[in-house]
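Questions regarding the structure given below will be posed in turn.
Only a single protein chain was left out; the remaining protein chains are all shown in position.
Each chain carries a letter (A, B and C) given by its place in the written order, and its residues are counted from 1.
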């Protein structure tokens, strides 16, 4: 048996743990030959490969990123970009030349959509969900998310000392364009007083009211805002300012704009920090190492059993499989009945609504 | 409404997060009065209390230990020790004098057994599970466990560099007298080559064989052994040595004795480290902060709704409640069909069997 | 003896360690009474104080920020701002009413200038240097700097995994408006390929050349740039862009503008992260805890011996004292003969010149 592995989309702590687990399980249990495909689907088109065995994956469990490299935008069905040519036949031909009996694809919803199409054209595929944002459908958790939450919580711990010492409002902007999981769990872990998500419409007035109450009593506030929180605002003041700003997200981000709007309405100084790329780099937390290892092992199990066309998922404490078709192109926002959201409200965290 | 909170048994990262969540939720939602009972059930007998409100719990989310203090051995039904007097009436009388409408009890199976008895005698009680070992029945996870796993994984990361540089066998002994969850997940997160648990009977021969194979190929090995692993051995050589040693667990531990036995059978130097108390101290991981906060919130919900006599649990991703009677005095070993155990085997981790 | 302590200027990891050391040393050795002045010099004007003793400083060694609070802009000689009234007599009168025999002032060059003036007007003062940027004159190191360097190094560790996985140029912007110590040591500790400082004039061409070489060979680059690096450019392209931008430092920072300029000149994607306030918050590193404790102890020694009017310094491995007059209003850039700078050059780090 000869199995390929590739990682697609943005990097994420735990990718190497999956690569290691798939490799070790297939080598140890089946004596399989395993080949890494470099730079996502691009390597399948350009024949960039890396042989994988126990020695090749030794020591990578705790390493951030992916030893295979990845590529954000390579889609063999649109090469490159939305109007690009369909070169998927080339990908399939290369897989045949390599002698691959199957392919383990690790990636997000975009990558799964490609994996699904390749599978429909005859390439045996198993998917492993990868999303720093924890917003893939059908899986309760994905690796990398816990690591991102840990970065946010540590940043809030740091910002809190400054907020308290200076009597300031400190804002931390997290990842999460469409789903607010990172801001919600990171904010809860970092004791944020205000948490703003894409899923919960919020008004500047509610945030101001909360900060003023704390100005009078505790003297400072911590705000945790997801980068996509502006899009959902009922009172769209932040979003409007953004719309009028030149390329604002690359510059200061929604947190800086919130600071800009809050400052004239409060006595305290307001400062924003855009956490940015540090949320997705670095060594995975032990939790993510174990979760990614379990995902990798379960993907190898599907390969062993010849179960192709599905994506590994975690439901409760159990691993399962869902059809690739059910995952592609969908995402999973924080539901309105989320128990963590309920806990936040109950503890008096301001959600801006 | 006036609610008491106490923490019993050994300390655990996340206790303060529960105390904070219960307090904030009850104050914020019900305007309740909340009183902390100091030093476990001892404080209920000696009337040592600490008033709790938003100010009192500010800044404790990330603190290790418990601001209420705890006590390992105080049982009002056996004061002190197995043959001690039943002074539970005094505890109930004091609760009445304090004017408590109910008590939130955070603790392990021993503490839950006491809570159950107090509830049967008429004190309204809600339990919150606390076990660093993750071995309480009916709950998939308990707070503190992730923090302990993180300590073990970081220690293995450190020991690995020495093992590799010197070509050694390095042994880390973890907590886990009756259940091997910490050793299993910590060992998986730290890329241990051998993981020895109380639940899996193991032989020295199997460990030697694995270390010899690695001596020849990788040149070094990492072993992660639970403190209770000796008790389950089929070939009881380590356990026998321990039985013949004077008070061995307080001195070197089972890891040191394994090192003692392995050394003559291997070419490499063998070294053991007993991780000890650092596994249960310190700031909780962000994961544990969120989990403990959710537990605390859910306990406050039971109080609000007048649901007494149960213990909060996590099942899958959902919080629930089980009767205290179902928890008391039982524990939850790693099941033989544990998917993490299966993943370990599949990746070639030696479990000694 | 009755001694006051205050912290002025921006917060910095280790402030609490100094407060603790001064308090413990004076209480333990002299039985002195110690009083904390809240919010920098503002508390001296408004009589906001906090009694300090062993119990009050227990547990604060590892806490970030300052339990006394601080204030960035309160100067009793210009209340508030450059043209403000001289209310220093009020400060002196309040110190007399409090019965202070002396004042320990922890702060940067601005704070030391005020301390110097108060000392000249008759208030016995000892200064303790505080600068996250490590740029106070006469002291080789100041506490907080090691903590800031650690934050930068960890961020670069994280960014490196993304840079390598995606084949990107990742830019981290650090603190350091006038002195580049944080960028230099943080960059060295984080294996940056390019380090840009205020002290070393640099050109975009040199940075592009280095990134292109690495594009061809390693495939990715890490750039560490101090926020003040733009001011020193020989080819002022970044600075010029900043000059033309609306309030750019509050938005994206110099790192984002460097990314903007680099992007069209390289094949790789370029991404910038502004590390911001997380560099000055949070628990001090063990190194900073010890250094701050030594500073605090040495300040207490000066108090005991009646040596007023000086600031504690570290020179080599020895603590000393320099007149406040020698410190006020000056700073200490990275010297051109800095051995760390020489090491950077020798290892092939691009400094842009």
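Operating definition for what follows: a contact is a pair of C-beta atoms (placed from the backbone, for glycine too) under 8 Å apart; a residue touches a chain by one contact, two chains touch by 3 or more.
Note that the structure is a prediction, hence the values are computed from the model and not measured.
Enquirer: Considering the entire complex, write down the shown chains that touch the omitted one.
Expert: Within the full complex, the chain not displayed touches B, C.
Enquirer: Using the touch definition from the top, which of B:256, B:299, B:319 or B:346 touches the missing chain?
Expert: From the options B:256, B:299, B:319 or B:346, the contact with the absent chain belongs to B:256.
Enquirer: Based on the whole complex, identify which of B:63, B:203, B:261 or B:315 touches the chain you can't see.
Expert: B:63
Enquirer: Just one of B:3, B:27, B:61 or B:155 touches the chain that is missing; which is it?
Expert: B:155
Enquirer: Residues on chain C that touch the omitted chain in the whole complex?
Expert: Residues of chain C in contact with the hidden chain: 21, 24-25, 28-29, 54, 58-59, 61-62, 140, 146, 149-150, 152-154, 157, 185-186, 188-191, 218, 285-287, 289-290, 293-294, 297-298, 300-301, 315-319, 339-340, 342-343, 346-348.
Enquirer: Determine and list the chain B residues touching the chain excluded from the picture.
Expert: So the residues of chain B touching the missing chain come out as 7, 10-11, 13, 15, 39, 63-66, 69-72, 151, 154-155, 157-162, 164-167, 170, 248, 250-252, 256, 260, 271-274, 276-278, 280-283.
Everything below uses one rule, namely that only the chains that are shown with their structure count from here on.
Enquirer: If you connect every pair of chains that touch, what shape comes out? Choose line, ring, star, complete or other.
Expert: Chain contacts: open path, no cycle.
Enquirer: How big is the gap, in whole Å, between where the Cα atoms of chain A centre and where those of chain C centre?
Expert: Measuring from centre to centre gives 34 Å for this pair.
Enquirer: For chain B and chain C, what's the span in angstrom between their mean Cα positions?
Expert: 41
Enquirer: Taking each residue of chain C in turn, which ones touch at least two of the other chains?
Expert: none
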